[in-house]
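The complex appears here without one of its protein chains, the remainder shown in place.
Chain lettering (A and B) follows the sequence in which the chains are written, and residue indices restart at 1 in each chain.
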Amino acid sequence: MSRALLLLRRRLVGSIFVLAIVVAGTFLLLEASPGDAVDAYIASTGGDAGMIELLRQRWGLDQSALTRLANYVWALGHLDLGLSVAFSRPIRDVILERLPNTLLLMGSATALSFALGTALGIVAGARPGSFGDRALSIGSLALYAVPGFWLGLVLIIVFAVDLRWLPVGGIETVASARTGLARAADIAVHLVLPVAALGFIYLALYLRMMRAGMAEVWRMDFILAARARGLPRRRIVLAHVARNALLPPVTMLGLQSAQMLGGSVVIESVFAVPGLGRLAQEAVGARDTPLLMGIILTSAVLVLAINLAVDIAYAFLDPRVGADEAAA
Amino acid sequence: MSGLARFFRKPETVAGGLILAVLGAIALAAPALFPGDPQAIAGPPLLPPFRDWALPLGTDRLGRDMLAELVHGARASLAVGLAAAAASLVAGVLVGTLAGFAGGLADEILMRLTDAFQTVPGFLLALAFVSVVGPSLSVVVAAIALSAWTGPARIARAEVLSIRERDYVAAARVAGMHPLAIALREILPNALPPVMALSSIIVAGAILTEAALSFLGLGDPNRVTWGGMIAEGRAVLRSAPSLSVFPGIALVLTVLGVYLAGEGAVEGAAARRGLS
Partner (left out) sequence: MSALATISKLSITYNASAGAALGPLDFDIVEGEKLAVIGESGSGKSTLALAIAGLLPTGTRIDGTIAWPGLAAADDGDRDGKRVPENGRDIGFVFQEAAASLDPVMPVGRQIAEVVRTHRRLGWRAACREAEAMLRRVRLPDPTAAMNAYPHQLSGGQKQRVAIAAAVAAGPRLLIADEATSALDTIVQAEIVMLIRRLVEENGMTLLFVSHDIALAAQLADRIAVFHDGEMVELGETAQVIGQPRHAYTRSLLAAHIGLDTEPLLGRAS
């Protein structure tokens, strides 16, 4: 247990540094964007030079860059991400509204890709070089080459348009006023295609990692020793080879979270899912840079949290991690 | 057996190399194969594919020749893929080598910087960058490189750290070789192969990212891009799915070719180093 806590403490300190750099970076990008929040506000609402001056003073935008950075960080400390120009609402509220949908989409896609990918990887890796192995290998490579948004469109064509089994988009049937279990089921049906589009690509990744890992573990001496002890093949494959080969894919889970967040932008756009990714696209369209920066900050925090969780899970899976520190 | 001969051993890598060679040839020859502006009207709108031999893949919503657009789109995809990979590799190797060489505080700071760039989702970063600076092919390349440099940086640093301690470097130092000369003559050539192995993955990722950016309308508006074509086809998805399907197939084939050829190159490099 102490091993996990030591790891947690060390990672938290590192994460704070990383977050500080991200905050500085987003501030710089905000500075670099042409015009500031006032310009965008005036552009949509209208007003004269006096109004501009007044707003600049009120929003503290007429002060030096360093002061503005300090204000920015201070506001962040209070979880105040500023005002969205496009929605005329606090950015924090807009993001919190959309975040659950993205989390649901990402979580389901990750679960699907990891579970199915590693399972198929075990199947392929149980008999290396067999026909099934080679077929899965080439198939997964082809799948990994598919652009996620295009896969989404193809799935829509096949399942929503031609077969009419599943809805074309959205997260639930509009104005249906369902509650409880019925609503959950409705949302689940709407999420099938987006989760499939997002998940299948990464499924290929986990499949290949698991398969490669199994091939590597098979060659290790303790597997020969397990055979020498007369253990049944199935036990060797599952309890020893797969169990050891599982470690790299688990590490990948953390690393993939950033990529999957990025992928959710296009998938949410294709399927009209009202999530964080779609919000980013809307922010770009409306030239709402503060909102975009807020989304980037939120994503960074999300990725850091996921990586931390994965690292701790990994420490439980691999007893060798952090052993020297805990003993010291 | 030379690296090239080894490349030709496996059927997969030969297939990959073939696909890339054909695509490269098509992309280079595009102005000759389909002279004129691919965005010019060539026929009636939404002509289905395989009907008219002058327009083998049909036309899009405005009546533009699909095949011409596909061929010209290859130029954008391949150009961005290669340029973004080159930029990421150069930037990454520079940062990684510097961090590995300098050590201490400079190394720590550079590594935290790398962490930060890896934490922010690459696509979001690219989105923000393009939206702030403005869409054009070179901006897209820079946007992709902004997040792709971290991989090469880490590998380069790890290699430099391990090679730094090896005997032949110590021997060079004892012989009085200037540190910069050591870096360039002894360390860098040996640190490069694992970084190069990453290059095919970066190229593939760059092609897919560019396609996604174009799909969202953030690509270069003056160029024909496969992502842009897919986005246009979305409006007529029910009636004319081929508008979106064909560019997608082109993307899959291209990326697959890059992966397959890349795997062969990786094996060749590893074998040449004696599978270290």
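Basically, a residue touches a chain if its C-beta (ideal position, glycine included) is under 8 Å from a C-beta of that chain, and two chains touch if they have at least 3 such contacts.
Just so we're clear, the structure is a prediction, and the values are computed from it rather than from any experiment.
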(request) Check the whole complex and report which displayed chains the hidden chain contacts. (result) A
(message) Using the touch definition from the top, which of A:32, A:96 or A:225 touches the missing chain?
(response) A:225
(request) Consider the whole complex, including the chain that is not shown, and state which of A:26, A:84, A:244 or A:281 touches that chain. (result) A:244
(request) Using the touch rule from the top, list residues of chain A that touch the missing partner. (result) 220-222, 224-232, 235, 239-240, 243-244, 247, 317-320, 323
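The rule we apply is simple: only the chains that are shown with their structure count from here on.
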(request) Report, in whole Å, the distance between the mean C-alpha point of chain A and the mean C-alpha point of chain B. (result) 22
(request) State the interface residues of chain A toward chain B in the complex, per the touch definition above. (result) 14, 17-18, 21-22, 25, 29, 32-34, 138, 141-142, 144-150, 153-154, 156-157, 161, 258-259, 261-263, 265-266, 269-270, 280-281, 284-285, 287, 289, 292-293, 295-296, 299-300, 303-304, 307
(request) Provide the residue numbers of chain B that touch chain A in the complex, in ascending order. (result) 12, 112-113, 115-116, 118-125, 127-129, 131-133, 204, 208, 211-212, 215-218, 227, 230, 234, 237-238, 241, 244-245, 247-248, 251-252, 255-256, 259-260
